[in-house]
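Encoded as C-alpha cells, the structure appears first; notes follow it.
Some chains have been omitted; the remaining ones sit where they do in the full complex.
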Amino acid sequence: MAGAVRLKKLTLKNPFIASSGTCGYADADLIPLDKFGAAVTKTITLLPRQGNRPPRLVETPAGLVNSIGLQNMGLEAFKQFLTDFKKPTTLIVSVGGESPEDFATIVEELNTYDLIDAFELNLSCPNVKTGGEVVGKDYVTVSNILEASLKSTTKPLLVKLSPFTEQLDKILQHWESKVEAFVLFNTFPAMDIDPRSGKPVLGAVSGGLSGPAIYPIVLNSIYKYSKAHTLVASGGIATTDIAKKFIMAGARALEIGTGNLWNPAFIEMLLKEV
Amino acid sequence: MLNETFKLEKTDLGHYVVVFFGPVAEENLPQPGQFYMFYKEYVKKPFSVAFLKENRLFFIIKKVGPFTSSIPDEVRVEGPYGKPFPAVVTNTFLISGGAGIAPICFLAEKLTEQNLPFTWLHGESKAENLILLDYLPVKPNKVSVEPTLVTDLLPKEAQFYCACGPKPMLKGLHSKWGTNGFVSLEERMSCGFGACYGCVIPTTSGYQRVCKEGPVFEAGELLWQELCV
C-alpha cells in the first residue's frame, strides 16, 4: 500500500509517476492519470516537431525500442493547450532543447502557469550540432543547462539523465542540493536490424530501449546512489515485482512508461500490490 | 472497453490460424475495422476482428513472426480500439489481400446484415491458403491467386472501395481507382490506444496515429508517396 511520498518541495499522493512520452500531454484518455502521484507531459520543445519518420517502434527481447523523435506541439501551442487544461494529478512538464538557452526560455515562459507543479529537464535530447549526442552528455553540458534553467524558474526541477551520461558521480554530487530530484534514466540508445533485409527497422535507424530488459541496469544505479541522492527511478518498471524492487532499492518515486503502454490499468495493480 | 485475460481457441490452417475468445459483453463488441491488442509477457500485438459468432470474437491471423507463429494459449486482451470502416454505403467494393481479409470479412458481414449489396475481391499468394474461406461466414465474390493480383480483378471504372492488405496492393488500388475509398493500414504498435505516438503514418495533416485516427483512413488523406518506401 504505497502512500504519499515526498521528494524535496514536492509531495506526491503516491510514488507512481506516468512517464514522459507515454501519456501524451498528461491527457492520455485511456490511462487513469488521476490515480498517479504525478504525470509528466511529452517533452515540449521551443518549436513544434513532427518527430521521426516511421517505423518508430520495434519490440526486442523483454523490451521496446522507440524513435518517436520528440513529436510535440511546441511551446506556443502548449501554452494554448494549458489555458483550459484540467490536470488529472500533479503536473510535471518535460522540457527539451538543444542548448541551455532553449531550456531556460521554456521554463521561464511556463513559470507563471500555476497548474504546473514542476519541470522535468529531458537531458537526453539529441544535439543536432554535435551529431546527435545527448545535450546532457557530461558534467559540463549538464551544468550549463541546470545553471540556465535554475535562474529562469521558481518551480522545482527534476533532472532526467541518459544512462550513458559521463561523470555521473560528479553531476549528482554537485547538483543534488539544487534540484528537486534526479530521474535515472531515460531510454538506452539502441536499434534493431531486420535479419532478412539487413536494414535497420526504425525509420530513424536508432532509438531508445525501454522495458523490463533494462531494469537490472537501472536498479543497480538506483541502489548505488539512493543513499546520498533524491532519485526517481525510470526504466523497465512494468511489473509489480519490479516496482517493489525499486522501492526497496531506495527510489523515492517510480516513473512508469512502457508498463502503461502495455497495460493502461497497470496503475491499479501497482496501487493494490506495491 | 475490454481489458481482460482470455483463453484462446485456435484452429491452425497452416498459413493462417483462426482464433477466437469470448463471449464478451455487448458494450465491448467492435465495429468492422476495429482491432484488439493481445498482450503476453512483454509483447503486445494488434489484430482485427474478422467476424462475430454469439458475441465471440473471431480473428484470422497470418503466421509471419514469433508471436503469430506460436500464439499463446492465454492472452490479456484490450479493445476494441481504432476507427471503424463506414458500414453504411451501398455497392461498396471490398478489396482484401492476405491477412487483410480479417476486417474486410467483418465489414462484409455487417453489410450483409444490413442488406447492403457489395462486391468483395480477395487476393492470396497461394492456392492452398484458400482453405481459409471455408471458415468464413461470408465469402468473397472473386479470388485471385498469384501471379494474378487482386488489383488485376478490378473493373476499369473507379468504384467506392474499402480495402485492407499489403501496402503494394493498396498502392496499386489507389493508382487504379484514386482516392474514393477507405483503407485500413498497419503499423507497428506498442500501446494501441493513442498514448505513445509510435504507430504514425504520413497524412495530409501530418503524422497521424494508426491506432487512434486510424486504422481506417480516407484514401485521400494519405501521403501515398511517402507511405510506401
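Going by the order they are written in, the chains are A and B; count residues from 1 in each one.
Methods note: a contact is a pair of C-beta atoms (placed from the backbone, for glycine too) under 8 Å apart; a residue touches a chain by one contact, two chains touch by 3 or more.
From a predicted model like this one, the values you see are computed outputs, not experimental measurements.
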Notebook entry, point to check: Copy numbers per chain label across the whole complex?
Noted result: A x2, B x2
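Here is the rule we go by: only the chains that are shown with their structure count from here on.
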Note to self: With touch defined as at the start, can you tell me which chain A residues reach chain B in the complex?
What the structure shows: 21-24, 28-31, 42, 50-51, 53-59, 61-64, 66, 68, 71, 211-212, 238, 258, 260-265
Note to self: Quick check: in the complex, which residue numbers of chain B touch chain A?
What the structure shows: 1, 3, 39, 41-44, 76, 78, 187-191, 193-202, 206-207, 226
